[in-house]
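Structure, as structure tokens:
Note that one protein chain of the assembly has been removed; the remaining protein chains are unaltered in position.
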Amino acid sequence: MTQDRLILLNLKNYSQSVGDAGLELARTVDQVADETGANLVIAVPTPDIHRISSEVRLPIFAQHVDPIIPGASTGFILPEAVQKAGAVGTLINHAEHQLKVSTINATIKRVQELSMRTVVCANNPRTSLALAMLGPDAVAVEPPELIGGDISVSTAKPEIITDTVEAIREHSPGVQVLCGAGVKNGADVKKAVELGSDGVLLASGVVKHEDPRAVLLDLISGL
Amino acid sequence: MTQDRLILLNLKNYSQSVGDAGLELARTVDQVADETGANLVIAVPTPDIHRISSEVRLPIFAQHVDPIIPGASTGFILPEAVQKAGAVGTLINHAEHQLKVSTINATIKRVQELSMRTVVCANNPRTSLALAMLGPDAVAVEPPELIGGDISVSTAKPEIITDTVEAIREHSPGVQVLCGAGVKNGADVKKAVELGSDGVLLASGVVKHEDPRAVLLDLISGL
Amino acid sequence: MTQDRLILLNLKNYSQSVGDAGLELARTVDQVADETGANLVIAVPTPDIHRISSEVRLPIFAQHVDPIIPGASTGFILPEAVQKAGAVGTLINHAEHQLKVSTINATIKRVQELSMRTVVCANNPRTSLALAMLGPDAVAVEPPELIGGDISVSTAKPEIITDTVEAIREHSPGVQVLCGAGVKNGADVKKAVELGSDGVLLASGVVKHEDPRAVLLDLISGL
Partner (left out) sequence: MTQDRLILLNLKNYSQSVGDAGLELARTVDQVADETGANLVIAVPTPDIHRISSEVRLPIFAQHVDPIIPGASTGFILPEAVQKAGAVGTLINHAEHQLKVSTINATIKRVQELSMRTVVCANNPRTSLALAMLGPDAVAVEPPELIGGDISVSTAKPEIITDTVEAIREHSPGVQVLCGAGVKNGADVKKAVELGSDGVLLASGVVKHEDPRAVLLDLISGL
């Protein structure tokens, strides 16, 4: 297993992901990371960042931040606030939370000023390449029609991964490529890695499973 | 002083409002509430809700929530998540974070299902009346051109308050009326109350002041 | 038939609604209005306003305008521009194009400054009442789950109409109440009128029908 290959677990806002349940799930992921040495990251609901980051060692991401500086911006998510709460990075432009391109660019810049990590999501190889040119740490390509479904992107649409990897390797080689949508087990991860991706982004396959620990161990076996 | 009259302090995202600084400010407000018995509420940055609510006794509001149920909604703010983190209410439709009317209506309904309190913001008497018909606990009228400024709405545009109070008393009498924008001292609060409002919403006048405790004591003297 | 009762036909962006096809459809509606004396209005695609208004006599509405004044606002829809192109009114906040409440309020005000008519759409009795308080000429209540469907709101959810009519009659009696969603024939219109509405808003039932003239004549029979 290569240390750099990443499993990024997005907790979203499932009932299993918030409050005490979210904390327990985060502890499970933390323990698995500890036991296996796998490179796991979790993106948690904003109100839970401080509580979870206080209790686990694995890196915590925000699910979204706004490209704002401290000031009068009621209800928006200040990068400094999530950082002080313990986040070391953030998802940007998730399929469920899409942004204007100037907002994505400004968010990457603001977050990088704070030395936080950035994973930008995109819906196909072409938008993935476009967003890779903005210089995030990683792009995660996820065909929206497969998100939350039963068939992994690596099985259903392998060319999405290979096209994205090829384009980004050519034009913006410093940017890592993750893939996601429908990823459920070690075989899905293995195939994603064979197709050239640097890791996977997933959510429901772990969060909604009755035995998250078992799923995580299986996923890691595919790295 | 009537217990029901409210001072709602919106911390926004000032550098004084997040992380350790925000916690210290919240403790100051808490102490003043404790000493005076005044009805104080603070609306805190989302990532700080859990930490602050764990350390103070005064009621904590979110600055914004989305009208969503638990599920796949990456980066949005789930009402249950802020409630489990300790919030007992939320601002809705702040001038800096305006929403569609069906979103406001759905948010009020979702938040009230959780028995949380709702304060909806509006920019003039007409929109205040419209939003009062949606049945929130309170409407806070704030002329946007005075927000963050030096002259209180109660001095600069008293008719904004009286028109809003009159319209809402006639058509939706169960809804409280707060006012805000430029509120800085006890005289501003006193005038706002004399004009018929049930309290004030303010931010920079306290948050950016070098002695928040002194300002709060002065504000409370006007109730 | 009462002259004031209105059938507002929203052409949306169906292929039958744009270019030559839209013009032909508009001519059909115009001819029916002429023959029957019925109070018909059509809301046409923005690029077709000038062409259609030059060729027909019936009142033309825009489907949306932005609350802007002349200036630098690339790609937005200036009320003066649709007025100069021949529109005499506009839909605002259609279910397919929802707006912030301050935007709705500003749009009503801007459009009324130009002496144009305003029909604001809403999704239920509560939001209809709220928006009626902003003083448009009419509110059109349309349960979104019935839009484009086969069962008329007047049959499926008559209480939506009666609750809306009752609330608006009590609090804002100068505002007309239209209803829409699933309206297809004269019986649907008749029932809508009996339940207290001042007319109907409809689209696909006419636009996508193979014989729009026949449908219109049937609809008018229900007024």
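Which chain is which? They are A, B and C, in the order written, and residues in each are numbered from 1.
To be clear about the criterion, a residue touches a chain if its C-beta (ideal position, glycine included) is under 8 Å from a C-beta of that chain, and two chains touch if they have at least 3 such contacts.
Since the structure is predicted, the reported quantities are computational estimates derived from the model, not experimental observations.
Chemist: Checking the contacts here: which visible chains does the omitted one touch?
Modeler: Counted over the whole complex, the chain not pictured touches A, C.
Chemist: Taking the full complex into account, find the residue in C:Leu6, C:Ile49 or C:Val206 that is in contact with the omitted chain.
Modeler: C:Ile49
Chemist: Using the document's contact rule, name the residues of chain A that touch the chain not shown here.
Modeler: 93, 98-105, 122-124, 126-127, 129-131, 133-135, 171
Chemist: For the chain that got dropped from the picture, name the residues of chain C it touches.
Modeler: Residues 10, 12-15, 17-20, 43, 45-51, 62-64, 68, 70-78, 80-82, 84-85, 87, 91, 94-97, 147-148, 203-204 of chain C touch the chain that is not shown.
As a convention for this text, only the chains that are shown with their structure count from here on.
Chemist: So what's the Cα centroid distance for chain A and chain B, whole Å?
Modeler: One centre to the other, that is 34 Å.
Chemist: Between chain A and chain C, what's the gap in Å when you average each chain's C-alpha atoms?
Modeler: From the centre of chain A to the centre of chain C is 44 Å.
Chemist: Please tell me the distance, in whole Å, between the geometric centres of chain B and chain C computed from their C-alpha atoms.
Modeler: 37
Chemist: Using the touch rule from the top of the page, what residues of chain A touch 2 or more other chains?
Modeler: Nothing qualifies.
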